[in-house]
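Left out: one protein chain. Kept in place: all the others.
Chain naming follows the written order as A and B, and within any one chain the residues start at number 1.
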Amino acid sequence: MHYSTSGLESARRHVGDEVRVVIESDSDIVLAREHGRLIGKKLGFSATDLTLIATAISEVARNILVFAKNGEIVIREINEHGRTGIQIMAKDNGPGIPDIALAMQEGYSTGKGLGMGLPGSRRLMDEFQVISSVADGTIVEMKKWVNKNG
Amino acid sequence: MAKKEESRIPPDAEQNLPSESIGELLRQLVSHLRQNRTQLRQEWARRITQAKLLTAMSQDEIFAEATTIYDNYVEALESGTFEALQGYARNLSERIIPRGVETQEVIGIVLLLRDVLARSLFAKYQHDFALLNRILDAYEPAANSIANTVAVGFVQERERTITQQQEAIRELSTPVLQVRERLLILPIIGVIDPQRARQLTEQLLRGIRTNRAKVVVIDITGVAAMDSNVANHLVQTVEASRLLGATVIVTGLSPEIAQTLVTIGVDLTKMNTVGDLQGGIEEAEKLLGYKVILVSDTTVQA
Partner (left out) sequence: MEVPILKQGGYLIATIQAALSDADLIKLQDALVEQVGKYRSKGVIIDVTALDVMDSFATRTLRSIAHMIKLRGAETVICGIQPEVAFAMVQLGLTLEGISTALDLEEGLALLNKRTREREAARGR
């Protein structure tokens, strides 16, 4: 697509086969989802799946920005039971989510009228879980498998 | 007497004999199989026919395939590499799967070849059991790997074919038809599961883009049952089409489905529905600005 790769290289730290993107400003959201696309493409996801993955990353990254101000997105390839997939972790040390069940409800929102973020991204991915405590902040973990049922 | 002594050497000690390394034994074996190529592959083909395997193929075909497999087999024994055989197995599978050859037949013929060759080894080395044992020790693992390679190759090819066919069936089951310029029809028949709903939507969206469609008629007369999940998928399909600038008309909601939807509380009021496909197409034509005029009877007869 239409983005420069120079920015991608500089903001990226490789640890094995994973990419970490620090989320501090709204332009980092764009960076994170472009990395998601790149890795997803390498793993063989379809064009539609790549868009779903990029959109889900966008949502969780914005959640970080809105609720915790900063955090990071970790994207990596995963292999389990002969399947290949992509795992996305969104971590922050923000205030945490006091009631996860409530946050996962459709239309629930405490931020700036978003409310689609978490429940929406869950629909875009195959697996989704939120670990959050008021003391330690929030981790959102999402997975999507390549070619699930063809 | 010396010979008798030798045969009493325990198996462990045997393998330490440098003159009879596994490589050496396999070389002996390979040259035996090469020398008796004609007779052994004939015997194999005969056994295949006798066991009523590969019945979908003619005698000549069986013999031709048997020859190629035999040569590949001997080569795999000699080189210890299976790539060539693997490639041939896949190629063979590709040719015979459409003719209805079953997995057990392929495994059957490979096991028969193993048996034919083993018998010929018995015949050749029956005077020297110790040597026969060592030859078989060298032969067995290689033969097993070969059998495995061929069988796995066949099964993989079969799975690939099945996946391909499933895909083709799925594509066929959701045809996006252009009936007029800028008008698409999507007749949905059968059961809609999440996977099919997704595929259907993706196909429709691509169809809208490539045909530059402005109106789409989705006919669900053939949909067996509708629950809230299916209804939600339908709503999503309609909304996604609208995002591309196309108007969707849904036709063929049966009385049962209409009742179900109202009972379970799915709100389809925002959806543009018309009783049947014909009405839907008429409505679509109106939206597109077409006017359908009945040509008078006399003109038709002339």
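General observations
Simple rule for what comes next: a residue touches a chain if its C-beta (ideal position, glycine included) is under 8 Å from a C-beta of that chain, and two chains touch if they have at least 3 such contacts.
No experiment lies behind these values; they were computed from the predicted model shown.
Of the listed positions B:Arg95, B:Arg180 or B:Arg206, the one in contact with the omitted chain in the full complex is B:Arg206.
One of A:Arg20, A:His35 or A:Arg62 touches the chain omitted from the figure, and that residue is A:Arg62.
When the omitted chain is restored, the residue from A:Gly85, A:Gly117 or A:Gly137 that touches it is A:Gly117.
Taking the whole complex into account, chain A touches the unshown chain at residues 1-3, 25-27, 29-30, 33-34, 37, 47-48, 50-52, 54-55, 58-59, 62, 106, 113-117, 119-121, 123-124. Within chain B, the residues in touch with the undisplayed chain are 198, 201-202, 205-206, 208-209, 212, 214, 236-237, 239-246.
Keep in mind that, in the parts below, only the chains that are shown with their structure count from here on.
With each centre defined as the average position of its C-alpha atoms, the distance from chain A to chain B rounds to 35 Å.
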